[in-house]
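A single protein chain has been omitted; all remaining protein chains appear in their positions.
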Amino acid sequence: MQKNRIIILGNGGAAISAARAARTAGHRGEIHLFSDTTESAFNPMLSPYYFKGKVSWEGCFPFGEDFYRNHEITCHFGIPVANLDATRQQVTLTDGRMFSYDSCLIATGASPVMPPVPGLRESTRALPLRSAASARKLEEAMQTARRVLIMGASLVGIEMAEVLVKRGIAVVLLDIADQILPRSTHLSVAAILMKYLESHGVDVRLGYSMQRMEETKDGVACHFADDVIEEVDFVVCSTGVRSNLGFVNRDKVKVELGVLTDDRMRTNVENLYAAGDASQAFNRVTGQQDWMGTWGNACYQGRTAGQGMAGREAFFPGSLPENISPLFEWNYAQLGDIQPTTGEVRHLACGDPERGGYSLLAFSDGFLTGANLINCTHLAGKLHGAILRKWRCESVIGVADGDFTEAAVEDILDECTASC
Amino acid sequence: MTEYTLFFDASRCSGCMACVVACQDQNDLVTGDTVAFRHVNQHEEGTYPEVRIALHSGSCQHCVDGPCLLACPMQAIWRRPEDGTVLVNRDICVGCHSCELACPVGAPKFTQDGKMAKCDLCYVRRDHGMKPACVRTCTTGALVYGPIKEISEKMREKASIRMLKGLASLSE
Partner (left out) sequence: MGSRSTLSQQQLLQAKIPGEATGIEIKKTLCAMCDCRCGIDAYVKDGLLLKVEGSENNPVNKGKLCAKGNANRQWIYSPERIQTPLLRTGERGDGVFAPISWDEALERVSSRLLKIKEESGPESVAFFAGFPKVMRPFLKRMAHTFGSPNYCTESSTCGLGADLAGILNFGYATGPASGAELNDARCIITWGTNPFHSVPPQSMTYLDALERGAKLIDVGPLKTPMSDKADIHLRLRPGTSGALALGMAHVIIEEGLYDQEFVDRWTFGFEEYRDYAGQFAPAIAEQVTGVPKEQIIAAARLYATTRPAAIVTGSSTTTQHTNGVQNHRAVLALIGLTGNFDRTGGNHMVPVTYGQQATGLSHQGHEFEQTRPWEEMAARIGQEEHPIWSKLTSQAQAMALPHQIQSGKPYPIRAVLGFGLNHHMWAGSDFIRENLKKLDFFVNTELFLTDSAKLADIVLPACTSFERSELFISPSRFAFWTEPVIAPLGQSRPDIDIIVELARRLTPEDELISQGHETCMDWIFGPAGVTIEELRKHPGGCTLRGHPETGYEKYQEKGFPTPSGKMEFTSLILKEAGMDPLPVYREPRLSSVSEPELAKSYPLILTTGARLPMYGHSRTSCLPWLKRLRPDPMVEINPLDAHARGIKPRQWVELSTSRGTLRARADITEYVPPGVVNMSHSTPWADVNELIDPDYRDSVSGYPGFKSLLCEVKKSQVQGNIRD
């Protein structure tokens, strides 16, 4: 049954995909899109490519300005949403205006977490990277910078390290954890990547926690334990993101990190959907509703929601958390769960990053759960498929990690990719 | 619109790999020496003496709902309205490899310049009345390109004949 008015909160991959999908599915009624941004949809993952000169600034807005007009979307730009009343099915903007809806999609994405370090949140030189505005600020700051500190050796942090190095800017990359890329990357792989970064002149420091930040004449001074002080032009904050859900009533709508959804991207409240970085969806490795913030997932989820809001039956079959990123001359992919918490866990690795590629596989009771791939990303798609298919490797059960030779691991990899 | 398809008849493939090389010869301005859009895999089942060796020639499937289209941050991958061929606009590709991560058959390849390239079903050749290079060269006629209706009728007939032969031999 077609509802009349669709409201989409947000202006990123999920939001746009939903709008397009609703129209393609035949929705003739109104579609209103609300965003606190003022330009067409921006793809945050393109910023590093922009900084490296691989894409123009216009290219970072992949849907273009005409998108809204072409799909008959009524846009309400520059005004954040103050409140979402899921029972009465209406949203209230910060300027007081109210809009009722027949169906609504929460696709407000996520924003960088600004760590609660004294002096940081007030500083104009603590720069996150997410929105178009933040990218512009960073671009400007990089013009005159000579030394930069990056807080958080996440994928964003590492990508920025490459950007800065390529501009001849000295880089200190630090993380609280004892490895770069905590959570998604195995310790041994993180070590290889860290060495690679260091070989390109990145100063990597682990187990570092900033105690306070102070403005200086033309930069900031970052204070650490043991009287260590780093004076830099600015600090990149890449410690992670948090879903933008300030306007959501958590008594009504089920939220963990993001809004929980079912296989049709529906929340626990009727006529209310969620998709993208604002949501949690089915993780096919863990079997849980997890936050899986990638552009591809956001678009797929948004499309599913859009079709549903247009009255079509559509399902999101779930996905894996995964990322792929060039890093200097290397290519690194991480997919699935590299540190399963249940079952008999095995990690097997083989290869050489410089000769044919290095791959590390994670197993739980023989089931492949995740992989880290350096320079053999051509395997990524097949391994992704193997994880989804619940491919099982009998020979890793009941055998210790160290009992596998290089060749044996190669065989397992072969067997896995051949089984497609 | 007559819908066309590229069909692989596994009962004919001999694993000669002409398709792999013909594609490279056709596309080498893009592929160079090391990249191949098509691959031939061999799969063995059973143990001696009851053994089956199956061969498969594969490349981009030009999926109706390709995961690569969704994954690409630049919207650089798109389907041609005429016939659904999935193409990549290398002018705007930034070489992020997101499509590589998404594709279950490993179709996206990357050329020297870091950009994605893949089978384009020889759409320019087809527009000029020629067959895709792999089909044109296939020594056993395992790779076929033609109207879906015609091909699926032929394959149905072939399957029926095989089934009838199989039933006949059971009763011998």
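Just so it is clear, A and B label the chains in written order, and each chain counts residues from 1 on its own.
Rule of thumb we're sticking to: contacts are C-beta pairs under 8 Å (C-beta built on N, C-alpha and C of every residue); 3 or more make two chains touch, one makes a residue touch a chain.
Source: prediction; values computed, not measured.
Q: Taking the full complex into account, find the residue in B:E3, B:D33 or B:D65 that is in contact with the omitted chain.
A: Result: among the candidates, B:D33 touches the missing chain.
Q: With the missing chain put back, which residues of chain A would touch it? List them for me.
A: Chain A touches the chain not shown through residues 405-408, 410-411, 414.
Q: Tell me, which residues in chain B touch the chain that this view leaves out?
A: For chain B, the residues touching the absent chain are 12-18, 20-22, 24-26, 28-30, 33-34, 36, 44, 46-49, 51-53, 55, 80, 82, 87, 89, 122-125, 127-128, 130, 133, 136-141.
Note that in this section only the chains that are shown with their structure count from here on.
Q: What does chain B use to touch chain A in their complex?
A: By the definition above, chain B touches chain A via 41, 43, 67, 70-71, 73-75, 92, 94-98, 100-106, 108-109, 114.
Q: Could you please specify the touching residues of chain A with respect to chain B in the complex?
A: 17, 43, 45-46, 49, 54-55, 59, 62-63, 295-296, 299-300, 303, 322-326, 331, 333, 335, 377-382, 384-385, 418, 420
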